[in-house]
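With one protein chain withheld, the remaining protein chains of the complex are depicted in position.
Chains: A and B, in written order; residue numbering restarts at 1 for each.
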Amino acid sequence: MNNLVLTIALPLLGAFLLPVLMRLSQAIGLWLGPIILGYGCWLLGNLWFSDISLPLSIAIGGFDAPYGINLYLDSLALLFAFAVQLLGLICWPYALNQDTARRQALMLLLVASSTGLALSGDLFNLYVFYELAAVATFGLVAASTTSAAYAATFRYLILSGIGSVLTLLGIALIYSHTGTLNLAHLAQLAPELLHDRLGMTAYLLILIGIGVKAELFPVNAWVPEIYATASSRLSGFLAGLLSKLALLIILRLLVLIFDQPEAVQIVLVLGILGVISGEFAAWRAKDMRRMLGFSSIGQLGIIFIALSLPDERGLLALLALSLHHLVIKTGLFMLADGWGGSLERLTGAAKRSPVGAALFTLFALSLVGVPPLPGFWAKFTLITELAAQSEPLYLIGLLVFLLATVIETSYLFRIVAKLYSSAETTTNQPEHQNMPGLSLATASLFAITLLAATVLIAPIGDGLQAVAAEAKNAELYIQTVIPATPGGQL
Amino acid sequence: MAPIELLIELTLMPLIAFIVGMMMVLMMRRIAAKIQRRIGPPFFQPLYDIVKLHGKRTQVSHGLIHDIGIVMAMGGYIAAETLLPVPGMNGIAEKGGLITLLYLMMIPSLGLALGVGQCANPNGSIGIARALTAMLAYDIPLVIVIFGVAYAAGTTNLVEIIATQQAGGFATWGVVEMPLLAIAGLIAMHASLGKQPFEIYIAPAEIATGPMVEMSGKYLGGLFVMQCFQLYTTSVLYVSLFLGGGTTWFDFLIKSFLVLAIPVSIAYLFPRYRTEDLLRLMWKWPVMLGLIGLAFVM
Partner (left out) sequence: MIFSLLDELLIFSAATVLVALILGRGLAVGWMVTILYGGQLLVLLKMAALGYGGNPIASELSLSVMGQDLSWRFDALSWFFALITLVAALLTSWFSCGEWERKFKQQGGNVWLFHLAMALNVFTMLILLASGDLLSLFIGWELVSWAGFLLMAVAGGVATNAAIRYITYAVVGGMSIFGGIALVYAAAGSLQYEAILIAVEKMSTGQLWMLVLLFGSGFGIKMGLLPFHLWQAAAYAETPGPGSAFLGAISSRMGLFAILLVLVKLFGIVNIDSLKIPFTLIDARDLLAWIAVFTIIFPTYTALKQNDARYLLAWHGIGQGGYMLLGLVTANSLGAAGGLLHVLNYAACQAALLMAVFAVMHRTGAADLNKLGGLVTRMPLSFLVLLTGIIGLAGLPPMNGFVSKWLVYRSLLEDGMPLLFLGTIIGTLGTILSVYKLIHNMFLGQLRVEHEHVREAPWSMMTPMLILAGVIFVTGLLPGIPLTWVAAALQTIGLTGPEITLGGIESSSGSLDMIWVIGVLFAGFGIGAVIFYSAGPSKRVHQLDNYAGGHFLTADVRYQYSDNFYSGLMHLIRGWYRGSFQWLENSITSLVEFLSLGMQGIYRRANSEFYLLSTALFIIAWVVF
């Protein structure tokens, strides 16, 4: 089982070796990253289909939990770890020159830290990986050398830095109060020690801090600018996956430690505000990538609303929405590779790239939630669950969600109409960007995934339900990590 | 009922309507003459007119629809008469009822409108536009009146409406029970005849008699026949709704002629309204009266 560590260690090692190896041989430099990621995918994929009984906890360094460091692997973690490696492979900056070496190294670092985020079983490691991921993203974002990119990165840097400090503060508070950072151990102690004002403060600090990456309102101001300037592949990775990993941390905290109504309500309120602000802002966006950024904020807001739901079906909705958004948003960002910039330039673009336009339409349809595409089922699970709550705030969430869908349709299909419009603007014909073949192929891959999921919706639904049930089970988590103590006490 | 008997009724009813209608035209002309201090036409003048018009040597047609329009104008009324009970004859009144009758009465107007349209004369088209506007004006109070009567009687079957009034005597006549509706109905009926001051779609001085502008010979003759039927139908319908119909032919005819005499007498005293004034008038007074009357019925 120690293979699992390799999925973190190898990319990490690769990240440091790559710049050196690149000097020795271009070929090694070119192939090292994909090979490492491919191996990671294979490893995790194997694990999924092997008959190992999940969940399991892996102690690192010889000490058992709660004193040692552990990796926690349940279906949810495995799913996300696999998604990280795969998406890393897909969003890999394939190119052959010295300039990309740094980018490739940073990408490996990002993948390593992201996998760590998915698997870590204690708060401190989570923080470390989180910081690593942040550093990697700074580097990657700054790699596009325009002044706008620098400004955006700088802003991101400051926000992210403040976020880290807050997170650290929160973790420190928890540690000072409980003396442990192991999640399972904390879960045991939480009812006594952390369900008070101090615990709440720690939670809030961590929420806001981690929320920076999860595009949580109001600490998401970096989103539109970064997505507008960074490369589409990177934006796809950030919007599609990194945000979800940050979300995963918050989910673990909520399930294991801060299982309190106040904690959940704050997430709900911030989620609602995120939906409103994101979707409305996207409605007027004049630029493809900014629009996708705002839309991503809105979607994450919806996912936060799902996060605030108390029971298993809520978690199912969360998972379904997250995975759906992962596929769609990354796919859309791939298309933005060719169609970035002003929306006006897209007039009649379907003629030049019919496949791209068709993919955009497909993604838009699923994002809006047109049955029988998977987006519909995710949204259906969410709203039935929202309506089932007695708290009126959830009904507001429902209302906002429905409103957001209308606005989303309005702006997405304005673009679709523009794509298929035959009225060419002949007067100031801008340079036609051609859709890069690689991006198109990648986007097609996502579309195929989407269509496959449409057909296989019933088994996928059942699978996710099982994952959700497992992840929601705090008792199981504790038992897995600290098996010696049935009943809970150390 | 035996089919032969029914067939005889169906033949007689339009025929009687036509003859009475001609007498009503005569009455109208005589009243006009009295008011204008003239002698007026002889008794058979309407018949002479119809025969003369149909016998003209020059008949100008503007096309097939022009012809068909006239046929529809006459035929629609002929059909409508079989739904209008007269003393001793019910025809097929029970198979259609009041609403069907009202809608059948629109067929001649539609035929006329089509025929005039085919004539390609702008004056005719303007006339039809005005005629339809007038219909919109007077039908609204008329519908209120019809609704009130039908609702009060609990049926749309004209035979039953008449029978109820006759069984209860004068006190149960519509005009006694529903005086406001009766007044509103009278005004609406007057407008539906298209006589002054509501003759906006004829308006000889403005649009050269509107719908009639291209009509000559048998075309005008057809319209003359239509007018006979129209006068008859309107007044008999009013008699059936408000004056208890007729137990015998005598009182039936007396009532019908008297009812018709009122609008006709008024007609020759007034000049013509403008179109929008007609709408305003119709939508104000008779509607108001009708609604109040309806409130009493409900």
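Some notes on this structure:
To be clear about the criterion, contacts are C-beta pairs under 8 Å (C-beta built on N, C-alpha and C of every residue); 3 or more make two chains touch, one makes a residue touch a chain.
Nothing here was measured: the structure is a model prediction, and the numbers come from that model.
Listed residues B:47, B:129 or B:266: the one in touch with the omitted chain is B:129. Contact with the omitted chain, checked across A:198, A:255, A:269 or A:451, is made by A:198. Shown as candidates are B:90, B:157, B:192 or B:234; the residue that touches the absent chain is B:157.
Residue A:281 is the one among A:149, A:264, A:281 or A:332 that touches the chain missing from this view.
Seen across the whole complex, the unshown chain contacts subunit A at 155, 158-159, 162-163, 166, 169, 197-198, 201, 204-205, 208, 218-224, 276-278, 280-281, 283-285, 294, 316, 365, 368, 370-372, 376-377, 379-381, 383-384, 386-388, 398-399, 402-403, 405-407, 409-410, 413-414, 417, 420-423, 457-458, 461-462, 465.
In the full complex, the hidden chain is touched by subunit B at residues 10, 14, 54-65, 67, 70-80, 82-83, 92, 94-100, 103-104, 106-107, 110, 113-114, 117-123, 125-126, 128-130, 132-133, 135-136, 139-140, 143-144, 147-148, 150-151, 154-157, 200, 207-208, 213-214, 217-219, 221-222, 225, 274-276, 278-280, 294, 298.
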